[in-house]
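Right, I'll just put the structure down here and ask away after.
Apart from one protein chain that is not included, each protein chain of the complex appears where it belongs.
For chain A:
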């Protein structure tokens, strides 16, 4: 089983230096694109590879790039931003790549930058990833010294600057337009689309924001081709995917696996099954902002269309498991507390709706709930739906709630009828 992304990552060893990375074939993709491929060639290759954005939305990466205006007469500078603001609860897949092999990310960023002919690139890093910040800083310096960054890279005439920017720890910055505002030094509120960042992004210039894992796939696609990348997968979605499992399992963790392994395989094979005495009740397949899957969905392959078909989202591909010893109401309350706090406060439904939901859930959890509360919760799951709010934060927050009401409705009722939390 090939693990291109994590093959050189060993948890108990320092990441590869530039020299070591080159020795295992690193930066070959940079040489290759600069010598053999046009920017359009790279874009087409990535489009063909069917690489889909690993940040959660799953949009075709090459297609996203193709909206960037190309040619001599376009606004400059153009920007590439690596979204390393990994703050989705339960998600730690990018952290492995950032801490484990920063040169792979840099190489991927050079490939993406070349494809869109970006002049300046940024790594927008989550504030709490201190170790990653050190490793990336070191790697960027090495890459500059080796001539992979800066003016006239490898004599090709192509130039690229790269900077590390650490955020201040706002979930909102994971949203690409809010990230751009934050990077400009403004409040991390999302921007209206259209215009898309490809046209008017960072500082009003054409910009691509890609997830870390997405970018890390690029050197391998360049080196091995689109067909190889597609072949890594078990399903229609190409490549490998770093999946993760957290919760009451024997071996919580993250593993690079072919796209399309099933939920059951992940839990039972890789995470070592549920801990003794704990039963599987449900799982959020791709981070906190995805709908619950339950027992009946365990054999669903973890890829974008299959997870969507059973009413949830692939998201980041890192699941959180709900067990039978944990109160689903308290579980969801904890999530809603997070989302309410991380709302940027820009649009009304999210700013005012999420704290309301949080308060209702807290009162249910305390045994102070009323039958009307279920109605109110249901109302919010619909009213905070996509399109009604400015960005995807609140709709994402409603996904675990709406599915919890669907699958664990009885548990909610019990809180009201018994006037206490049955788990306490």
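FYI, a contact is a pair of C-beta atoms (placed from the backbone, for glycine too) under 8 Å apart; a residue touches a chain by one contact, two chains touch by 3 or more; residues count from 1.
The rule is simple: contacts and distances are computed from a predicted model.
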| item | value |
| --- | --- |
| Protein name as given in UniProt for the chain not displayed, "Trehalose transport system permease protein SugB", "Aspartyl/glutamyl-tRNA(Asn/Gln) amidotransferase subunit B", "NADH-quinone oxidoreductase subunit G" or "Glutathione S-transferase family protein" | "NADH-quinone oxidoreductase subunit G" |
| Per the touch definition above, residue among A:25, A:195, A:231 or A:422 touching the missing chain | A:195 |
| Absent chain, residues of chain A that touch it | 75, 170, 172, 187, 191-192, 194-195, 199-200, 203-204, 340-349, 351-356, 359, 363, 372, 376, 379, 383, 387-390 |
